[in-house]
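The other protein chains are all here in position, but one chain of the complex has been omitted.
Should a chain be cited, it is by its letter among A, B and C, assigned in written order, with residues numbered from 1 in that chain.
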Amino acid sequence: KQMTVRDALNSALDEEMSADPKVFLMGEEVGEYQGAYKISKGLLDKYGPERVRDTPITEAGFTGIGVGAAYYGLRPVVEFMTFNFSMQAIDHIINSAAKSNYMSAGQISVPIVFRGPNGAAAGVGAQHSQCYAAWYGSCPGLKVLAPYSSEDARGLLKAAIRDPDPVVFLENELLYGESFPVSDEVLDSSYCLPIGKAKIEREGKDVTITAFSKMVGYALQAAEILSKEGISAEVINLRSIRPLDRQTINASVRKTNRLVTVEEGYPQHGVGAEICASVVEESFGYLDAPVERIAGADVPMPYAANLERMAVPQNSNVLSASVGEPGNLMCPEYF
Amino acid sequence: KQMTVRDALNSALDEEMSADPKVFLMGEEVGEYQGAYKISKGLLDKYGPERVRDTPITEAGFTGIGVGAAYYGLRPVVEFMTFNFSMQAIDHIINSAAKSNYMSAGQISVPIVFRGPNGAAAGVGAQHSQCYAAWYGSCPGLKVLAPYSSEDARGLLKAAIRDPDPVVFLENELLYGESFPVSDEVLDSSYCLPIGKAKIEREGKDVTITAFSKMVGYALQAAEILSKEGISAEVINLRSIRPLDRQTINASVRKTNRLVTVEEGYPQHGVGAEICASVVEESFGYLDAPVERIAGADVPMPYAANLERMAVPQNSNVLSASVGEPGNLMCPEYF
Amino acid sequence: QTTLTIETSVPFTAHKIEPPSRTVETTPKELLGFFKDMAKMRRMEIAADSLYKSKLIRGFCHLYDGQEAVAVGMEAAITKKDCIITAYRDHCIYLGRGGTLVEAFAELMGRKAGCSKGKGGSMHFYKKDSGFYGGHGIVGAQVPLGCGLAFAQKYSKDGTVSFTMYGDGAANQGQLFEALNMAALWDLPAILVCENNHYGMGTAEWRAAKSPAYYKRGDYVPGLKVDGMDAFAVKQACKFAKEYALQNGPIILEMDTYRYHGHSMSDPGSTYRTRDEISGVRQERDPIERVRKLVLSHDLATEKELKDIEKEVRKEVDEAIAQAKESPMPEPSELFTNVYVKGFGVEAFGADRKEVKAVLP
Partner (left out) sequence: QTTLTIETSVPFTAHKIEPPSRTVETTPKELLGFFKDMAKMRRMEIAADSLYKSKLIRGFCHLYDGQEAVAVGMEAAITKKDCIITAYRDHCIYLGRGGTLVEAFAELMGRKAGCSKGKGGSMHFYKKDSGFYGGHGIVGAQVPLGCGLAFAQKYSKDGTVSFTMYGDGAANQGQLFEALNMAALWDLPAILVCENNHYGMGTAEWRAAKSPAYYKRGDYVPGLKVDGMDAFAVKQACKFAKEYALQNGPIILEMDTYRYHGHSMSDPGSTYRTRDEISGVRQERDPIERVRKLVLSHDLATEKELKDIEKEVRKEVDEAIAQAKESPMPEPSELFTNVYVKGFGVEAFGADRKEVKAVLP
């Protein structure tokens, strides 16, 4: 069976709303418009306007309202039309949501999910293309998830909604329409993935490639091509940015002795830097070569198609990084 | 001669305001109250309310106003009472300030400084203690400076105000009252430091310690103690988080073959992680041991004094990290 | 027990609504209770000031003395099922909700017995079991949060309301207008209580607000201006607002009040206002003195008896401090608790990752 990421998210929301009357969805255009990207399609009809709440374009306000409702014990799912707009509300995500359980010594837990598309889409320019994985991932009190496939999307969103802590859930607009095979287990309404665990998408022994969200697809494509060249790449789909699954990453690097990190966001203080540090800390002696870091170019996102292409990692980048020195393996025919 | 960091900042502001009528200061309590931390003392009297502008407690609004004034060609210095409150305005710092010159292909430059105390103070709890160096430092279009001494404070603030790009200037409340020796050169009104260059505060050959802001002091103290044990530590005061002076850091590590990074902020995706990645990328073969990362504990800042002390790096941490295995050198008598 | 009727100090000023009557019903018990509760709050804050000066309290510490009538009047009108949320000036709200002096002082001193186990500090008191949701340090943030509590109350069909307290400085925050719009669109039982003590830190209201008529700042949302130094006016207004909000949605109450202390401990509170202004308020509008006069004029107690209450309160406070001082600092292991409700057994790190590691519960 196949399922798009969009349907995976939609069905996860639907099932969790049906399972727990405290779960509700709020955000811009989530209701009558069926979601700017149609993730909430059909939910208004099914659950009514009390539980599928269209908001004005006031992120700070509605995020604060969502967090307040979570203080009281509801389980809000707050949709940001894109995570770029979460900056208007970031104080509530960090100061009101992430820190409350700690400051109150456990009195005020905050079971809330902040979700929406994160990072680059196509041709939307600098203000609409930022990746927030590293920022949110740096903050204790938050859990940060980033699904790649439909399995991830279903399993992680359900886990996020059921989790008693604030979860930032980073989707990717360009993946919404992509289809992935799903098992019966994944389709079962009890399906749920553990938070904090990465998934080895493909086993290998020569090089470890870590990636999350859309970049997992590139890593898998690169691994496929590499295998034809006799290089066996292990691809780790991080799934969880915080907690980061240091164990799985380190175990893999101890086996392959080489590491390539891939992300779409800005490089400095990014997820790749953290993974590099984690491996240097725990598996320094196992590294046979410098860690290769693939990330978004260190520039605001340009609009022009040619520049945009240069600004986000392409699978050719993953590929050449994985074979070591640039130019070692030039296979333009693959792309 | 000695000068406090407070006076260094105050004199730098004063001189730049006197040199360029386009420079003005705005923020909460900067005028009649003389600054919440008295950084702007005397400036209202000297320059009047047009140029020392008290604002309501509306960070998003006044930051946007500051950025708009910079679009027009003024040179605003926007004070955040602390950087924690910059989260209410972060969309303007990132989307309105950092990206405009790029999006407009150079038409709309944004000569603005965002400044104020950053990171932990004493006993102010989780919402008032966050370090934003890594967040802002990740964003292309911004320059991010963090002074340690009075020399830094004067030279970097003057550089920031004269710079044509948006600069995030991260001070430290606990340093305001500290005195540092200053040369005549530093006191000259033409004094200015280069942006993007670290300073080797102390030369050494056995281990490189990178730090910024208050942590530089700890690094220097640790180096002093280490020297008594026959360990020669090189202390790098980063000064600039973005651009990061990769060259100075790497050159030092190539000499010492060991690296300890120190910062107060959260560890994940932090400045230490980036420095580690930079060194792994450029000087992998020179590293004789895993990079040691000292950072704030991975928790929201607790209030209780004993917990707070555990949550921020102490110089004993810097010390023990610098000698390798914990316990190698236990010298409680020093602290 | 007899019922007394008392006239509020001044009439309510109303925006887009018919104001409640100035005549408030009370009982001798309530009147004496107000006296004692306010005296206790006052005493607690003054003791906190001393503890701060002797360095037993650290960091920020924002005192509430002068504003006590708001806390007690509000509590008299509502139940613990109603919610309250406020800013950092939260000690007395906590006490009003039934918090204990010992837990308050222990929190202020960062001890294990504190209401937040010493982890929150002065600005972060909570008492969820009595509907107190903190204690928030970011100016304005509590307003959407409070509207969110009201959202949840309505969603849960609980028939209760939330009171969201904020200062005159906070009243200019954009998120307030965003939240109010949604509260009004969705008819949330949200009562916005602007404690107008006329200064936000060192900034007089008129320097921060083009329109310091905070009860009108909701525009399309009704509002009342209330003498916040008169506990009975506060009670009357809160009762009225609760009824209104349950039926119709949000309403703003502007409490005209005053803080005697500086903004926080680093502010002497005397550079931006005159000593005359402060002593004038103390002499003419002090909330405790007002109630003392009412007690005396209704012959409910003698001056001596009131003094005795004050002495008793003083003793309670002193004992609480002594007890709080007995409480140890939190265990070092508390550094890593409560980061998450569910930590999945993940490893977390201290400042030196090699020395301090913990497995999150």
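Assume contacts are C-beta pairs under 8 Å (C-beta built on N, C-alpha and C of every residue); 3 or more make two chains touch, one makes a residue touch a chain.
Since this is a predicted model, take the numbers as computed values, not measurements.
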| item | value |
| --- | --- |
| Identified contact with the non-displayed chain, of A:D14, A:E28, A:D165 or A:E282 | A:E28 |
| Chain not shown: contacting residue from B:P56, B:G155 or B:P290 | B:P56 |
| Identified contact with the non-displayed chain, of C:A184, C:M201, C:L253 or C:L335 | C:A184 |
| Residues from chain A at the interface with the omitted partner, ascending | 28-29, 32-33, 36, 54, 56-58, 60-61, 84-85, 88, 121-128, 267, 292-300, 302-307, 310-314, 317, 320-321, 325-326 |
| Residues of chain C in contact with the chain not shown | 172-178, 181, 184-185, 207-211, 216-217, 219-221 |
| For chain B, the residues touching the chain missing from this view | 24, 50, 53, 55-56, 58, 60-74, 91-92, 95-96, 100-109, 111, 140-141, 143, 163-165, 194-196, 243, 246, 281 |
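Rule of thumb we're sticking to: only the chains that are shown with their structure count from here on.
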| item | value |
| --- | --- |
| Chain whose average C-alpha position is farthest from chain C's own | A |
| Interface hub residues of chain B, defined as touching at least two other chains | 60, 84, 88, 125-127, 293, 298-300, 302 |
| Shared-contact residues (touching 2 or more other chains) in chain C | 116, 118-120, 124, 136-138, 174, 334, 339, 348, 353 |
